[in-house]
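And now, chain A:
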Amino acid sequence: MACVEMIFRCLRCGHEFEEKADPKDFPKELTCPKCMSNSVRRIIKERAEEKKE
Partner candidate 1 sequence: MTYSEVEQIAGYVGNFKARIRKKARYVNETECTACRACADICPVAVPDEYQQGFSSRKAIYIPFPQAVPSAYVLDMNNCLGNNPIACGKCQEACEKKCIDYDMKDVIMEVDVGTVVVATGVDVFDPSVIPEFGYGRHANVITSMEFERLICAGGPTDGHFIRPSDRQRPRRIGFVQCVGSRSRNGGNPYCSNICCMNTVKDTLLLKEHYPDIQSSVYYMDIRAFGKGFEDLYMRSKEKGVRYIRGIPGRIDEDPDTKNLLLTVENTTANRIEKHDLDMVVLSVGVIPQRDANVVQQLLTLSKTSDGFFMESHPKLKPVDAPTKGVFFAGCAEAPKDVKDSVTQAGAAASRSNILLNAGKVKVEAITSMINKSQCTMCGICARVCPYNAITAPDKKKGIYPVVIEAACTGCGTCSAECPFDAITMRHFTDEQIMAQVETLLADKPMQKILCFACNWCSYAGGDMAGTSRLEYPSSIVLVRTMCSGRVDRKFVLHAFRCGAPLVMVSGCHFSDCHYISAVTWTQRRVERLWNDLEKWGIRPERLQLEWISAAEGQKFARVMRELEELREQVTVEEVEFTKKVLQNKK
Partner candidate 2 sequence: MSEQLRIGVFVCECGLNIAGTVDCDALSEDAKTLKDVVCVIKNKYTCADPGQNEIKKAIGEYNLNRVVVASCTPKIHEPTFRQCVAEAGLNPYLFEMANIREHCSWVHPHDREKATEKARSLIRSAVSRARYLQSQEEATVPVTQSALVIGGGVAGMQAALEIADAGFPVYLVEKQPSLGGIMAALDKTYPTMDCSI
């Protein structure tokens, strides 16, 4: 599994957090660990994925 460090930002409470994840698992349900909202935006994507899009 090619896990990479990703940065997420919650668009509800503004909380930013990092998590290791496999880009292949996306899109998936994301939840802000602080406010539990699902409005979580991936702000740094893995490079390969960026190229694909």
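We adopt the following convention: a residue touches a chain if its C-beta (ideal position, glycine included) is under 8 Å from a C-beta of that chain, and two chains touch if they have at least 3 such contacts; residues count from 1.
A quick word on the picks: all candidates are chains of the complex that A comes from, given by their letters.
Here the structure is a predicted model, which means the values were calculated and not measured.
By the touch criterion defined above, chain A in this complex contacts candidate 1 out of 1 or 2. Interface of chain A with candidate 1 (complex): residues 11-12, 27-29, 35, 37-39, 41-42.
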